[in-house]
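Below you'll find the structure, written out as structure tokens, and then a few comments.
With one protein chain withheld, the remaining protein chains of the complex are depicted in position.
By letter and in written order, the chains are A, B, C, D and E; residue numbering begins at 1 in each of them.
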Amino acid sequence: MKVAVSRKEHFNAAHRLFNPAWSDEKNFQVFDKCSYPNYHGHNYELIVTVTGEPDPDTGYVMDMKVLSGIIKKHVLDIFDHKNLNLDTAYFKNTNPTAENIALVIWRILRPHIESQLELKIKLYETERNFVEYPAH
Amino acid sequence: MKVAVSRKEHFNAAHRLFNPAWSDEKNFQVFDKCSYPNYHGHNYELIVTVTGEPDPDTGYVMDMKVLSGIIKKHVLDIFDHKNLNLDTAYFKNTNPTAENIALVIWRILRPHIESQLELKIKLYETERNFVEYPAH
Amino acid sequence: MKVAVSRKEHFNAAHRLFNPAWSDEKNFQVFDKCSYPNYHGHNYELIVTVTGEPDPDTGYVMDMKVLSGIIKKHVLDIFDHKNLNLDTAYFKNTNPTAENIALVIWRILRPHIESQLELKIKLYETERNFVEYPAH
Amino acid sequence: MKVAVSRKEHFNAAHRLFNPAWSDEKNFQVFDKCSYPNYHGHNYELIVTVTGEPDPDTGYVMDMKVLSGIIKKHVLDIFDHKNLNLDTAYFKNTNPTAENIALVIWRILRPHIESQLELKIKLYETERNFVEYPAH
Amino acid sequence: MKVAVSRKEHFNAAHRLFNPAWSDEKNFQVFDKCSYPNYHGHNYELIVTVTGEPDPDTGYVMDMKVLSGIIKKHVLDIFDHKNLNLDTAYFKNTNPTAENIALVIWRILRPHIESQLELKIKLYETERNFVEYPAH
Partner (left out) sequence: MKVAVSRKEHFNAAHRLFNPAWSDEKNFQVFDKCSYPNYHGHNYELIVTVTGEPDPDTGYVMDMKVLSGIIKKHVLDIFDHKNLNLDTAYFKNTNPTAENIALVIWRILRPHIESQLELKIKLYETERNFVEYPAH
């Protein structure tokens, strides 16, 4: 009788896609305008889903106010209005693609969600490009 | 060659979250403003998904007009413009959280959908809070 | 060189439409299921627009964080998760139609916005029904 | 460590639902106004999802610009601003229901996506009716 | 104390853009793929706005259920699931651009709305292209 419950949050951040092992030309060839040196940015829409059985006393899988607070403290306060490449520890050696941002957010949140609950991240970089981890 | 087909409907309802086994103080501590005694309300967005193989004659898994009619008769006519706690039989002993409303709708609809079709409920309580049952 | 700047907020509330000068039959005849006695509810989406010249030092017509704080203090803290008919002073003798809620919000906010700025309210009761005041 | 990445595109097309083995009366009885002889149309929203492991050099499961180009060349250039029944080869003997359009698009795209990546199609015929293939 | 109240409806229709006084070449040069001979189609989103003073007894500028019924009878029943060029009387000598469809809908609805109420039409042909009449 497992139910998935989801909370949508957002953050605004700057980033650029760039592999430091490559020349600027190769970076531009692969990442096109996403590699421009002075950064661009997005309104990231983040959907965090936790799955489990509802508690019989509350009817909640997890209190969405508590989940929202965890996301705010551990993700939004670190990423919102920041430059993902320069201001965070997570993308020094990892390209901040939507795929990698979703993986990083999953790893950040996992220890803060009770272990019997499954965790899934969906991240919209734009209305037309979005990712999910885990995929299934 | 299974295809999932979905129909989106909506209803507007009042509710409050409340466990009658608890004191008012404990209810407020757990459910915060969702426990206010005079009710609040939501525009619930309901997505009903049925999964199966398309019929070779029609190309339909299920006629969406028929599904819409079933949802209207068995869910919307019971829940729309109602007080979920006071006006329906389903939440006398069950807290009307989004999780429980989704479980109730699944149980209401299951006998009206052909048994070889899978059934899934997605319910948006707000744009930022939503649930799915079954989770997978 | 006037610019209109808008801030979108939301609140969830219960209400019923009812004219106490009329019989229950007449209320049901006019307001249909919106007059059901135990209330129903909505996710109200509220857009507050202020119009004026941008300040040359800031480039702001008005700081959206300040506007958001004013809306929170004077509207959301009064209306959110409340029963508009029972819990607020504004709809004791005024039917809480979308039109009247918008007029009430305009009157609440007007003294808190600098007088040289124009003020406009847009209120979505559902995705399909919404109102604006003033109309022009 | 599989991630699902999605790209949203759209096309506008005319169609009618019609089984040539049936009389006009039976077609109208089954498909109602969707069977009107002179066609109607939709803004189809198409979401293509590919699932796999991000490349360690790029952080991409698949470059969304490349995916968008594949969709444009093989789907949009064939379907956009066309009459699905008359102008395409795919619906001569197949009723252009949302289910069948999704199946056709999956078959068109599958050879153009690397074989180790999973492929999924989500197609909105209207905001309220949409389908997914494969279902799981 | 005028308030604008709006109702959103939709219809799905086929059309093509075509000036019969011009050659096929000139039509294609001007209207590009919108002139393809076998029609394409759209999910038209229609917002009808009426403006006036709320009635003191009801708090309504106009009952949205009544407005919805008028739109259904006089617009949706004529346009929904139809070919605008072939199935309606309105576009025999008028090109069914979004501009002209909005003008036609305004003229259809004007006699059915009380004369002291202003009437405005907003029509989305796609999410990215929309028109309003009157403009102010």
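Methods note: a contact is a pair of C-beta atoms (placed from the backbone, for glycine too) under 8 Å apart; a residue touches a chain by one contact, two chains touch by 3 or more.
Values in this document were obtained by computation on a predicted structure and should not be read as measured data.
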Give me the visible chains that the unshown chain touches, in label order. A, C, E
Sort through C:Met64, C:Leu86 or C:Ile108 and give me the one touching the missing partner chain. C:Met64
Write the list of chain E residues that the hidden chain touches. 17, 19, 21, 30-32, 94-100, 102-103, 127-136
Touch rule applied to chain C and the missing chain gives residues 1-9, 51, 54, 57-61, 63-65, 118
Since one chain isn't shown, list which residues of chain A touch it in the complete complex. 10, 12-15, 33-34, 36, 38-43, 80-83, 86-87, 126-127
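Keep this in mind: only the chains that are shown with their structure count from here on.
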Mind listing the chains that sit against chain C and also against chain D? B, E
Residue numbers at the chain B-chain C interface: does the shared fraction exceed half, giving same, or fall under half, giving different? same
Using C-alpha centres only, name the chain that sits farthest from chain E. A
Between D-E, A-D or B-C, which shows the same interface as A-B, counting it as a repeat when over half of the contact pairs match? A-D
Centroid from C-alpha atoms only, then distance chain B to chain E, rounded to Å. What do you get? 34
What is the distance, in whole Å, between the centres of chain B and chain D, each centre taken as the mean of its C-alpha atoms? 28
By the touch rule stated above, which residues of chain A touch at least two different other chains? none
